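Missing here: one protein chain of the complex. Every other protein chain is in place.
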Amino acid sequence: MLATRFPFSAAVAATALAAVSVAACGGGSGGGGAETPVADCELGQTDGPLRLFNWAEYIDEEQVAEFAQQFGVEYSIDAFESNESMQALVSAGNSNFDLVVPSDYMVGIMIAGGHLMQLDPDAIPNVTNIAEGFRDPGFDPGSAHSVPYQWGYTGIAVNTDVLGDDFPRTWGLIFGPEADEYSGRISVLNGARDALGAALKYLGYSVNTTDQPQLDEASALLADAKENILAFDTDAADDFLISGETVIAHSYSGQVFAAALATDDPEKFEFFVPEEGGIRWVDNFAIPFDAPHPCTAHTFINWMLQGEQHARLTNWNSYGSPNDAATEFLDPGVGDSVAPDRLAGAADLIEGLLDTGDFEIQYTDAFIRAKG
Amino acid sequence: MTAPTVTQVQPQVASADLEARRTAKERRFGLLLALPGYGYLIMLFVVPLVMVSVYSFGTRDRFGQTQFDRLSLDAYGRLADPIVRDILFRSLWLAILTTVICLVVAYPFAYFMATVPQQWRNLMLVLVMIPFWTNFLVRNYAWRVILGTDGPLSDITSLVGLGDIRLLFTQWAVVLGMVYGFLPFMILPLYASIDRIDGRLLEASRDLYATPWQSFRHVLLPLSMPGIIGGSILVFIPSLGAYVTPEILGGAKTTLMGSYIVNQFQGARDWPLGSALSVVLILIMLLSTVIYFRKDTVRT
Partner (left out) sequence: MSRLPVTRGRARLAFQANVVVIFVFFYVPIVLLVLFSFSASRNAGEWGGFTFAWYEEFAGDRATKDALQASLKVAAVATAVSVVLGTMSALALERFRFHGRRVFDALMYLPLIVPDVTMAIMLLLFFSEATELLGISRGFGTIALAHIAFSISTVSVVVRARLGGSDDRLEEAARDLYASRWQAFRHVTLPIMMPGIIGGGLLAFTISLDDVVVTQLVTGPGWTTLPVHVFGLIRRGVTPLINAVSVVMLLGSMLLVVLALLVSRLSGQDSKYIH
C-alpha cells in the first residue's frame, strides 16, 4: 500500500491545481457576447514594440522595418498557418501579440468571444481610404473591431487546354453531370465551410445556411461528387492544376492566379466565380483583447492604410486591395485575379462566410459524413 | 535471467542485514533518480491532461466557448455515433498495418546493423537519421511528386510493363508515407536492444542443433522483446493520430482519427467533444498497455 501513497497524493495535488486553473480560465474567457476592452490611443502614439502575427509571406518585412524605424519602435513578425490555430492561441490569453490578421468569419468568432479590442477611430483616420464595399461588414457591424487588409474570391480554376473556352462556368463542373467527363481530375478545398459552401451555392442556397435539410442535401451532393474528386486539398490546388494532375480546381483566386502567372503559358488557366455565385473572403487587421501595445498597433494600421503603403502591400503579395487610395499606386496587372470580369454571375450572388454559432458543429459533421 | 550472480555466492548470514540496508538505500536512490522526470511530467503533462479532461465535461456554447455551468456527459454520448466507430476501426487498421510493416522491415535492418563493425554502425545510424532532419512536410510533398501521375514511380512501372500504377491518393499511399515517416522510430529501439544481446547465446543454441528459425524464435525474439515493444509503441501511436500524411498523400478523402480530432478542436471548435474523444483514446491505450504488461509479467 505504501508503494502507491506518494503518486496518488501527487495526482490529487495536480488535480486540485488543474481544477483551480480551469475555473480561473473558464471565468476569464467568459461567455458569448463578452464585453470587449476599448482602446484609447492618440494619433501616432506608440506604446512599445509591434508584435505582428500574420499569415506567412503576407507582408514584406522591409515595409514593417521601415515603419519601425520611422516611429522608433522594435518589431517582430510571426506566421500562423490557419485562422483556427491563431484564434486558439490568441483567445487563450497572454499571447503577447499586438496585431493579428484573421479572416472575416474568424473576426466574428473572436468578437463574440470577447477576444478582440474595440478600435479607437481617432487613432485611425485613414480608415476613410477603405472602399465602400468593405465598410461595415456583416462579421463586424460598424467596423468597430477590424480594418480590411486584403481580399479575394473562392471559385474554380480550370485548364482551358482541356476544357476549351466554351464550357459552362458553373459549380456543376464539380457537382453536376458536367463533372463526369473530368472524373478523377478535380480537386476540392479541404475545409468544411469551403467545400460545403460550394455545394450549397450549386443548390442555390446561402453559404451561411443554418437549415439542416439544406445542409444534408449539400452533404449528400458532395458525397456523390466524391467519386469524381481526386483529392480534397487546400494548399496544393494550384500545383495540381499546373502539373496537369487536375484540370478543375476549387481554389482561392490569389493563390492560383499567382501560380498560373509563373508558368510559361498563363493563358492556359482561367479562374472564375461560377454563375451561381461564390465566396468572397476578406482578411483583416485586428487587435487581441490583451495586446500589450495596442497604440503601436493602431499607429501601424493607420500607417498601412495610406494609399502608397497599401499599394506596396498589394504589389508585394498580389491579392486584392480594399483600399481606394491605393489604386493609383498599383503595378499594372496586379489585382487581375479579383477583377469584376472574373464573375460569371451577378455580383449580389457573392457571399462572405459568417460564423454560424452552434451550427458550425453541423458543418464539420456534414463534411466528415460526406467523406465517409 | 537465471544465471547465478556474483553476490549470491557470498555467505548468507552477513548479507541479510547488508542487503536490507542496501535495498532501502537503493530505493531512495531510485526515487531520487526518477524525481526530476516524475515532477516534470506531473507538472507539464498530468496537470494539463486533467485540465483537458475537465473540458470533456463542459458544453460548447453558441460562440464555440466551453461552458462549465453544468457538467454534462453529452460529449461522451456523442461518441456512440457509428461514424466515430468507423473512423476508429479504419485508423486502427492503418496503424496496425504500418506498425507490422515497419517491424518486418526494420528487424533485419537492425540486426544487420548490430553485426557490422562499430564505425559502420555509427555511419548507418547517421544515414538513417539524416533524411529526417529536413522537414516532414517537405518529405511528404516529395512523395507526392514521386507517386504522382507523371512521377518517377509511374515512369518506372510503365517502363517495366506494369502499366500505370496509381498510388497517390489511395490508402496505400498513406501507409507508404507513414512507414517512411515512422521507420526510424522502429529501427532505433530495435537496434538498441538487439545490439545488447550476447552473441554466445545464439551460438550456443546453434551448437544444440537449433534451426535458424528456432534460435530466432526462442533466443533472439524473446531477448529483443523490449526493443520490439518500444518500437511498436513509438510507431503505432503516432500512426493512429497522424493527420498530415493522410491529408497530403491520401487526398483527405476519408477521415481518420487524427483529422477527426483536429476537426473537432479547430473546425467545429467543439472542445468538449475533442477532449472526450482524447480521454477515451487515452484510456483505451492505457488499458491495453496495462493488460499487455500484466500478461507479460504473469508469463515470466
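The chains carry the letters A and B, assigned in the order they are written, with residues numbered from 1 in each.
The definition used in the following text is that a contact is a pair of C-beta atoms (placed from the backbone, for glycine too) under 8 Å apart; a residue touches a chain by one contact, two chains touch by 3 or more.
Just so it is clear, the model here is predicted, and its values are computed rather than measured.
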Missing-chain contact among A:Cys41, A:Ala68 or A:Ile242 belongs to A:Ile242
Missing-chain contact among B:Val84, B:Val175 or B:Leu188 belongs to B:Leu188
Per the whole complex, from B:Val52, B:Leu79, B:Leu92 or B:Ala210 the residue touching the absent chain is B:Val52
In the full complex, chain A touches the hidden chain through residues 2-8, 21-22, 24-25, 51, 53, 55-58, 61, 76-81, 85, 88-89, 92-97, 234-236, 238-239, 242-243, 255, 258-259, 262-263
Residues of chain B touching the missing chain are 1, 3, 5-7, 23, 26-31, 33-34, 36-38, 40-42, 44-49, 51-52, 55, 105, 108-109, 111-112, 114-115, 118-119, 122, 124-139, 141-146, 148, 150-152, 180, 183-185, 188-200, 202-203, 206, 212, 223-227, 229-231, 233-234, 237-238, 240-241, 243-244, 257-258, 261-262, 265, 271, 274-275, 278, 281-282, 285-286, 289-290
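Convention: only the chains that are shown with their structure count from here on.
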Chain A and chain B have mean C-alpha positions lying a whole-number Å distance apart equal to 36
The residues of chain B that touch chain A in their complex are 38, 42, 46-48, 50-51, 54-55, 58, 60-68, 83, 87, 141, 144, 148-150, 169, 247-248, 251-255, 260, 263-270
Listed in rising order, the residues of chain A that touch chain B in the complex are 10-11, 14-15, 17-19, 21-23, 25-26, 29-33, 82, 84-85, 88, 109, 112-113, 190-192, 226, 229-233, 236, 243-245, 355, 357-358, 360-361, 363-365, 367-369, 371-372
